[in-house]
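Here is the structure we will look at.
A single protein chain has been omitted from the complex, and every remaining protein chain is retained in its original position.
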Amino acid sequence: MNNNFIKKAKSIKVVATDIDGVWTDSGMYYTASGEKMKCFSTYDGMGVQLLRELGIPTIILTSENSEIVLRRAEKLQIKNVYINEKEKLRRMIEVCRELDVSMNEVAYIGDDINDLSLLEKVGLSAMPPNSPARHLFSPDYLTEKSGGHGAFREFIDQIIEVKNTN
Amino acid sequence: MNNNFIKKAKSIKVVATDIDGVWTDSGMYYTASGEKMKCFSTYDGMGVQLLRELGIPTIILTSENSEIVLRRAEKLQIKNVYINEKEKLRRMIEVCRELDVSMNEVAYIGDDINDLSLLEKVGLSAMPPNSPARHLFSPDYLTEKSGGHGAFREFIDQIIEVKNTN
Amino acid sequence: MNNNFIKKAKSIKVVATDIDGVWTDSGMYYTASGEKMKCFSTYDGMGVQLLRELGIPTIILTSENSEIVLRRAEKLQIKNVYINEKEKLRRMIEVCRELDVSMNEVAYIGDDINDLSLLEKVGLSAMPPNSPARHLFSPDYLTEKSGGHGAFREFIDQIIEVKNTN
Partner (left out) sequence: MNNNFIKKAKSIKVVATDIDGVWTDSGMYYTASGEKMKCFSTYDGMGVQLLRELGIPTIILTSENSEIVLRRAEKLQIKNVYINEKEKLRRMIEVCRELDVSMNEVAYIGDDINDLSLLEKVGLSAMPPNSPARHLFSPDYLTEKSGGHGAFREFIDQIIEVKNTN
């Protein structure tokens, strides 16, 4: 963890996250009826809980119109869930207003080109190593764990460590 | 990216792709009723969309008679989908005639022995590293990402980079 | 295998295990109806059987309220299965009393922060390499195989080797 990360992480009051490629390994399980399943990690679920204990809400922003994501969010008691969201930056600006936080107080982890405009604006940005947009953006933190295998949790653990040594 | 790739990619007007082992990691999920699921990557879906924005259609050629593939193609609004296709080269020649393009303007990514005759004839060829036919053919591009984990997208990103620096 | 492991393994009469991240790779397969599947390894199933042949029972302790785990336990004829268990240490103390063994005679493999208090107290502790709590605890044995890919079996094989060379 470098000083840049520590300084930025101290200000974080909200954590937002993409789903496919971050909470999953980008896999979409299709049957003859269309998309049926996504595979999430219990590690990320624990990350949401650890954030909650620090009073930090988790916000989901995904461009997919997925019922599956709603079920995962319910299980983890996440209130701010935006599916079918084509303009993530615009949505995040709106959410910031509602929650009365600034963009500098938001951490975001995303992995593809439709995440870039938001990644550029938040206070603390992260990407998983499997991201196809890695050559287009340098995040504050590149996770070692890949999407669906604890990338989100790793990012959260780093933030929490900073918060706890404060 | 070497000069050979750049030169060949400049001419591409159509991208064709195999499914199993390219859009999947070769996995076929069976229940007691037979094949039930395939796992696709959202990265490849974004690749299809990026091609469309450049006016380049994606064509699916698979020897499997799979309803699952039809659902994925519908989601991605792909029109030219050939399932249960035992003669991929012959089919591609026919599609070229319909679309009024030459074989030199076709890019194809495939991974097994039934892809070889087509891989040898297209303008730009690719294989994922998990291919069991790697010792039988040297494609213009060997992807770093494996099938089902963004191999198709990586190939598409390379083609698009060439197109955009044109 | 070092002397510390050998000495501790000799005393083991009971093996307890976490599920998510140990018997699985932490993956939770969700459909539009919620969690639907977990993926277990046949290698771990064989581990349970090998322990039984030595008269060592396997005990499952998971904080998840999962029917799926009950089915896996039934298949493997495991009697002591505790799902929805928020206090694993307390439960294990109770089970020790029932089975008339001491905590020093218990081996436990777990991977997350809710496993730490139990891991610290048992006679022989293990973690899989994918554990997000690795920086918080040094187990007696860190498996090479990751969760869901034979981590439990590897731990069991080590214990059995010690038992058999006794």
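The first chain written gets the first letter, and so on, giving A, B and C; residue counts start at 1 in each chain.
The criterion applied here is as follows: a contact is a pair of C-beta atoms (placed from the backbone, for glycine too) under 8 Å apart; a residue touches a chain by one contact, two chains touch by 3 or more.
None of the values given here were measured: they were computed from a predicted structure.
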item	value
Chain not shown, its touching partners among those shown	B, C
Of B:17, B:58 or B:130, the residue in touch with the unshown chain	B:130
Residues belonging to subunit C that touch the chain removed from view	29, 36-43, 45-46, 67-68, 70-72, 74-75, 148-150, 153-154, 157
Interface with the undisplayed chain - residues on subunit B	20-21, 25-37, 64, 112-114, 130, 132
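Please note the rule applied: only the chains that are shown with their structure count from here on.
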item	value
Touch-based graph of the chains, sorted into line, ring, star, complete or other	line
Touching two or more other chains - residue numbers and ranges from subunit A	29, 36-37
